[in-house]
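One protein chain omitted, others in place.
A, B and C are the chain letters, set down in written order, and residue numbers restart from 1 in every chain.
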Amino acid sequence: MSLLERNRHAPGAWRGTLPITSRYTAGLGGERFFRAIKDEGRILGARCEPCGVTYVPGRVFCERCLGELTDWVDVGTRGEVAAFTVLYEAVDGAPLETPELVAFVRIGDGGLMHRLGEVAPEAIAIGMTVEAVFKPKAQREGTILDILYFRPVG
Amino acid sequence: MSDRVAIIGLGWAGFRPTTPDLSYKELIYEAAVKAYADAGVDPRRDVDSFVTVAEDFHEGTSIFDEYTPDQLGAALKPMHTICGDGIHGLATAYMLIRTGRADLVVVEGHSKASNILTLPEITAYAQDPILNRPLRLNTHVIAGLEMSRYLYETGATREQCAAVVVKNRRNATKNPLAAYAADLTPDEVLAGPPLSWPLGKWETAEMTDGAVVMVLASEEKALALSPKPVWVIGVGWCNGAVSLESRDWGRSEYTEKAAKMAYRQAGIGYPLSAIDFAEVDDTYAYKELQHLEALGLCQPGEAGPLTAQGFTGPDGELPVNVSGGNLGIGDLLDAKGLVRALEVTLQLRGEAGPRQLEDVTIGLAQSWRGVPTTSSAVIVMSN
Amino acid sequence: MSMRKVAVVGVGMTKFVRRAQETPKELSWQAAHMALESCGMTMDDIDSACMGTAPDAFDSVHMKGEYLSDGAGGWGKPYMRSYVGGGTGVFAPIQGWYHVASGMFDTALVVCEEKMSSYYPHGQAAFLTIFDHTTERPLKPNLLWIFALEMNRYMQTYGLSKAEIAQVAVQHKRNAADHPCALLGDADITVEDVLNSEVLAWPVNRLDVSPVTDGAVAVILAAEHVAKRITDKPVWIQGVGWTLDTSYWTNRDLAYPRYVENAARMAYEMAGIREPRREIHIAEPYDPFDYKALHHLEGLLLADRGQAAQLYTDGIAARDGDRPVCPSGGLLGVGNPIAAAGLMKIAELFWQLRGEAGARQVPGQPKRGLAQAWGDLMQVGTVVIMGTNP
Partner (left out) sequence: MTSKNREFPGTPLSEKDFEQGKILFLHDEMNGQYAWDTGIGIGRYLAALKEGYLLGSHCRRCRKTVIPPRTVCEQCFRPMDAFVPLQDTGTVNTYSLCYVTWDVQRITEPEIPAVIEIDGASPLCGIMHKLGEVEPDAIHIGMRVQAVWKPPEEREGAITDIRYFKPIKEKGR
């Protein structure tokens, strides 16, 4: 059989999966950051004095100087909308029935990407102040979902 | 030991949304055999080292470098995989040659995006598993957020972003490798469905299959083998803050640092006067504008207006993405940097056919690894 | 031909543990931070960052190199991830070497990390995905298959017994009892323990195999003029070599690793070594399985084919023997966080050649050591030779 002779039975593609099942620890920094959210509804940052940066969320190392961060600070639950978007596609690529309002909320020198709530898309503007809305304490599990969303202040 | 390095061999295959007739090995072989003929080398005898750029989850196989040697002729030879963009692969080959321990190095990159049935969910697995992924947001949201900040900080408009799409997909009409050529008006682009407002679907590159192989040589080998070597005069790469939380959402400062590294090496003080044309990442239309400013090819906030005025058009003062870019050719996953470098090399060799630019001597290729990364690489070449 | 000389000037590592609380980023940072402190350098002194880490499946993050970049000092720096399967741990310092030897950088921070416990419930299951997705994966192979097939072929070809091979596990796990980061150090283990441990995939028993592990290691490389400023005992990278064989592992002889020989010859040629058995004072071959250390010693030309076990029988491979093998305790003893396991061997040679290996110190001022890693489908060999003079 010559190399180029086509075989009509040749299946075009082989279907298969890449089975990835995972368990992640929150980590040393994550443990402290999410415990504070879970137990006290507080958002913590961590200060790197030499670099003059307050990381939010708090973490155990400074990404610039790789120094260890031990100075954790309460940075309050408010922040400023630094960027926002209206997302129309779900995580599997399908269109979303109701689009999602998502912002990057600047807190200290860091911040959080999260959903915006209790606000209409037209009313959102870069620079406006928003505050975190937490799940009731009993429902919190020590994850980013313990924060329901950020909403405009006042 | 001179430390000049040149690209002396080019080969490519595929460049279609689907390539069902060939396996990834056969697609890579087609590109490799052309590159080796172009360079006049036999991989089994002459080539000292091979570099592949690939990511396991794009291939559907763990330790994918197991499956890279055979179709490149690299069996039982030095070969390694860089999990990065095509230009990271070129930078690796450049360094290997500069050590003096290798004269001929091959770089390969490919995409079989059509084989990936759940790419959005796989891309989402690149998000931080603790801080971001639990929100179950499509990774394009990061581009939507960055575009909103970029427009806010620079005053660039959605119309100017649409102008990038119009330019690149029209450029693509002159490139046989381009799968997404089209003649559009800015209004048509803006009327397209939203993806992650202000980012529209039509401002986002579609996926495509393909393979690119390049042969790099030391100066001595290049002069011996190639009638038109294309010299690598500067290369640079840099990562920014990978955590979304500590990013500067407006600027691409990692592209700025990568460009400075490449310019310093190429002895370029004022990029706009030295660089004749550029191939710049446009995975999203606004990124071309952001990258042009980060590359110092125009002032912050200028990229939008200049693009709308045609400054970066094929016959403008600084032609950008004459190949069609990702928007016109399609997104070749980890090989996109090689596609940028391929166009710059073809232009500098005078082999770009209908889209050939007149008397060009220095070209720049820049690439970005896409969301959620902050990884950019730059290569400056001259003929 | 003068070539820029490159030396290792600082190292750091984490404990090797079964499951770590640290995130993969934090593990990478811990190793990098310790390496910087070990030689009094700061990130301002670091020009480039090289990350070596193996399957994304383990840390369970796509494009894992990007996710790890800040932990490995990649913020605002030229940063790349190299990846050659199990060979990554010894390839990453080669990546650092060409960063510096090319003249592009004066220093490179090289970090290797693996957090296998993120793959749940058991890291070993991730290895299903290394097999060819069409021609082999449908048979649902366990990783052990390929090792057991190779071990059996090796044993039958050279007439080796399981007891002879078990000596390797015993010596390495005993050596690891003196390594503060070791997961499976055991001063009292015997050959009988190994032979009586439960059969996993005959001829492989439990104690023939290195454990699934979490951990990170970091080394700092510097060009000659910088290295001499930082430390009075730089350890020079004298030779590097790497080779990748064809992926068709069922079309070649598994009894002898030709790709390891090719990589070793490349490194010996660069280091100007003509008699490896005399000129290499310490060998750290890759030992994910006990038979593999023997298999690799032969590929490295440090023993005749089928004769490596004799080195253990005659005590030549012992820490105080003529040609010590794996004084660190190897992957079998210290642990096997894949990419970090290879770099642990580089760190071991750094400490040994500076006389700083403490309880594991090989006597007699060793001048030159060889570290080797292996990976993929019985397919890649990576070799680095380090020595006290440039």
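FYI, contacts are C-beta pairs under 8 Å (C-beta built on N, C-alpha and C of every residue); 3 or more make two chains touch, one makes a residue touch a chain.
Treat the numbers as computed from the prediction; the structure is a model and nothing was measured.
When the full complex is examined, the chain removed from view is found to touch A, B, C. Within the full complex, the residue among A:18, A:132 or A:147 touching the omitted chain is A:18. Touch with the hidden chain on the side of chain B covers residues 19-27, 29, 42-44, 57, 60, 69-71, 73, 75, 112, 114-118, 121-122, 125, 129-130, 133-134. Considering the complete assembly, chain C touches the hidden chain via residues 11, 13-22, 27, 30-31, 33-34, 37-38, 60, 62, 120-122, 124-125, 128, 133-136, 138-142, 144-145, 148-150, 152-153, 156, 180-181, 199-204, 215, 246, 248, 250-254, 351, 354, 356-359.
What chain A contributes to its contact with the hidden chain is residues 1-3, 7, 9-26, 28, 30-31, 34-35, 38, 92, 142-143.
Definition applied: only the chains that are shown with their structure count from here on.
When the interfaces A-B and B-C are ranked by how many C-beta pairs touch across them, B-C comes first.
Separation between the centroids of chain A and chain C, computed from CA atoms only, is 36 Å.
If you average the Cα atoms of chain A and of chain B, the two centres end up 28 Å apart. Shown for chain A are the residues in touch with two or more other chains, namely 16, 18, 20, 22, 24, 26-27, 30, 63.
Residue positions 23, 57, 60, 70, 75-76, 126, 129, 133 of chain C each touch two or more of the other chains.
Against chain C, the residues of chain B that register as touching in their complex are 1, 3, 50, 55-57, 60-63, 65-70, 74-84, 88, 91-92, 94-101, 122-123, 125-126, 128-130, 236-243, 253-254, 257-258, 261, 369, 372-375. Interface of chain B with chain A (complex): residues 20, 57, 60-62, 115, 118-121, 124-125, 129-132, 134-142, 144-149, 152, 193-199, 241, 243-246, 249. The touching residues of chain A, counted against chain C in their complex, run 14, 16, 18-31, 60-61, 63-68.
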